[in-house]
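Take a look at the structure below.
Only a single protein chain was left out; the remaining protein chains are all shown in position.
Moving on to subunit A:
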Amino acid sequence: MERIPPRPEWHAPWKMYRVISGHLGWVRSIAFSHNNEWFCTGSADRTIKIWETHSGKLKLTLTGHIGQVRGLAVSSRHPHMMFSVGDDKLVKCWDLERNKVVGSYHGHLSGVYCLALHPTLDVLLIGGRDSVCRLWDIRTNMQIRAVSGHDNTVSSVFSRSTDPQVITGSHDSTIKLWDLRNGNTMATLTHHKKSVRALAKHPTQESFASASADNIKKFSLPRGEFLHNTLSQHKTIVNAMAVNQEGVLATGGDNGSLWFWDWKSGHSFQQSQTTVQPGSLDSEAGIYALSYDITGSRLVTCGVDKTIKMWKQDEHATPETHPVNFKPPKEIRRF
């Protein structure tokens, strides 16, 4: 019944090549545009800044939030639309052709922590501290539904085009799969012990990973079957997680550790530590958000030290220069 994990694939190690400091507060959220030309970051200084991807130059600063900007999303269906959510209970829709707020979604009872856009519908999914995930119709600014069932803050959400269309992770340490049509829970996954702060859907496979302080777990879709844990524990609070097309899972921790994992086997092939920018304390190394660009070749991390760091793979690395240091475990941890 129990299978030995497969030998991990070789991935080139990642190294930092650029540090952008421009924000005046913690950088809490990031989103890439769908043409990969720019990315936007939201910060605790209440601004959203838009940066050029290839040069790292600041293009635009948007003000309007009155609290930390906790989540950002750029619509793939409407390329000039960007959505931002914040601790100030505000959800704003920005028109990037005119750089104006064109919509706001009023009705959240507490700070809003995460958002996701439905891939095929004009629906905005927002989770927050009021422990419900609210669905908004983008055009009419109407709340369609509030799916409730979590007992604590909804800290991560992502959406799919087929059922289950919404998956939320919460601080009550459960993951819920939702049926969007009638707002019911399809399944509740109670495999985690600590709050699930990050979810990452694999871009091609039908599976997702969920990160919690105790473990990083992989689940299959659509039924949400538990697949396996990662082979080692990222011993910190994991704030952010992302997967790229090549199967490199990156997790950013609260203590500034950035770990890279092989998706297939769950082996951590690189465990790096971010360095804080000069003038910051050691305790300000934490990573709050990270995202791959659209091609998956660059990684951008946003930190407590007010900087944005960009990482890419080492081009000169080969399996000979950086061999996979892998000892197959006797058994995979279950819990």
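Going forward, a residue touches a chain if its C-beta (ideal position, glycine included) is under 8 Å from a C-beta of that chain, and two chains touch if they have at least 3 such contacts; residues count from 1.
The criterion applied here is as follows: contacts and distances are computed from a predicted model.
One chain of the complex is hidden; its UniProt record names it "Chromatin protein family", one of "Spindle assembly checkpoint component MAD1", "Chromatin protein family", "AAA+ ATPase domain-containing protein" or "18S rRNA (guanine-N(7))-methyltransferase". Considering the whole complex, the residue from A:46, A:192 or A:309 that touches the absent chain is A:192. Across the entire complex, the residue among A:35, A:76, A:184 or A:297 in touch with the chain not shown is A:184.
For the chain left out of this panel, the touching residue among A:18, A:145 or A:312 is A:145. Looking at subunit A, the residues touching the absent chain are 1-3, 5-6, 120-121, 123, 135, 137, 140, 142-145, 148-149, 151, 161-163, 165, 177, 180-182, 184-193, 204-207, 220, 223-229, 264-265, 332, 334-335.
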